[in-house]
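One protein chain omitted, others in place.
Presenting chain A:
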Amino acid sequence: RRRAMGRAMGLAGLLLGLFLLPAVLVSTSLRHGAPRSEPESAPAPEPAEWEPASGAVPEDSLWPLPQWFRTSRRQLQLAPGRFQLVHGAGSSAGPACGLLQDAFRRYYEYMFGQSRRRKRGRRPLGARAEPELSQLQVVIESRDPGCRSYPHLASSEAYHLTVTEPVAILKADEVWGALRGLETFSQLVHEDDYGSFLVNESEIDDFPRFAHRGILLDTSRHYLPLKSILTNLDAMAFNKFNVLHWHIVDDQSFPYQSIYFPELSDKGAYSYNHIYTPTDVHLVIEYARLRGIRVVPEFDTPGHTQSWGKGQKDLLTPCYNGEQPSGSFGPVNPILNTTYDFMTKFFKEISSVFPDAYIHLGGDEVNFDCWKSNPEVKEFMKQQGFGIDYAKLESYYIQKILDIVSFYNKGYIVWQEVFDNKAQLKPDTVVQVWMENNYAHELSSVTGAGFTAILAAPWYLDYISYGQDWKKYYSIEPLDFPGSEKQKKLLIGGEACLWGEFVDATNLTPRLWPRASAVGERLWSSRNVTNLQDAYKRLTNHRCRML
């Protein structure tokens, strides 16, 4: 649960949070492990981090920082027994909107926790002087609120929040903005020393800077039980992330239980216990939807497919040792019709199982050695006039997959190699830039060629290191690449990636959070929100709240 220790922590939590100097965020100079000769990123103890919060200010725990807000010293009280999250007059959404009903309950619980003060009743005579805030009214302004739809790249996540007596109003175009606004509202409510719930009068106008703000989870290198994934979706919602990039299968294992090809997981998963059934997949998609999070699955081919070969005979290229097959296999075999028959049927299933408009098709790190060793492949290369340029064979394959997927009316995202190796891409292809070396240059190239881009390169959170590395992620400026205004608009956002080689359910959460929060603010908040000291203060509070 979000609020730890059984009771909502609120302001007490904020103060405790600063005292607790939570993991990841503390650095002192006088301590073991920092031999003086080694260069340290934070050499001197920062007194501000040690000082207790004297009267924490409400915006001291907003994360990510809203685009525009103002607060006053004036406080309003909330009584858990009487406070309500309701649909406001004029809203196009009402009690039939399951998504909002669910969110109301969820946020009520986040704010008031296991509070026993749920009894209804009139306001006690000896109450605090502050006026009571009795409701947060949510008003969806678009004719179609989106209660039953899936979020997508162009969804509106903007909201306007006015907190004043006697009722606070949260206005948003669509339900997605309401979800974002509810998160922010819950971050404004705090507890005083006596346990009273308070919120400062405020006005907030907010919207995300980038539309694609994702987390990549890898469930092939290590299986992640459903619980892990769902907990992660909760954490994403706390940080206003809106895309789960589900790198669901890869070389090591194939946990996705396919309806058309059950052998894929039967033979390719680590065990029968390490699979995602269709029910599991639907659960993830719906749990995400209720939090305004898109689920973009990645079925990475033609490389990264060892586990596919276990359940699908003849899909992978047999490697050769001279004249004889060596017994091992390489990438998907691009020269056989059966390959494309399989892919056609497979992606038909994927397109119908996953409702998002996009599918990630991978296309990264294709090792050509096996293709080069196979005589039939070599023959094909000759026939096609590709010479010895295997990048052309890779592109040949990719193009056919892209066509298959387009036929099912899906857009696609690909890793940068697909672009680098000059495959013929449709204009609305999204290219994900992941190679750290000179990624700014790559962003220029990709957007310069007119393609939409997503940035992951500086945000490989699986690359752990000692100390406050969140600062490094926070300090990245995605638009710091040479290009025109038009080009910069093509960078639609980014993703924090947690590859699974060294990650499973035993360490996922503490490794990903709150480091990914730094990326979350970078992608939501305004470009000029860069002050590390201020971020430290807010992130400290935010982290304790997330626990």
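We take it that a contact is a pair of C-beta atoms (placed from the backbone, for glycine too) under 8 Å apart; a residue touches a chain by one contact, two chains touch by 3 or more; residues count from 1.
One rule holds in what follows: contacts and distances are computed from a predicted model.
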| item | value |
| --- | --- |
| Chain excluded from display, named as in UniProt, from "Ribosomal protein eL8/eL30/eS12/Gadd45 domain-containing protein", "Beta-hexosaminidase subunit alpha", "V-type proton ATPase subunit" or "Retinoic acid receptor responder protein 1" | "Beta-hexosaminidase subunit alpha" |
| Contacting the left-out chain in the complete assembly, out of A:165, A:286, A:420 or A:462 | A:462 |
| Option touching the unshown chain, where A:72, A:338, A:484 or A:507 are the choices | A:507 |
| In chain A, positions touching the absent partner | 16, 19-24, 26-28, 30-33, 35-38, 462-467, 502, 506-507, 509-511, 547 |
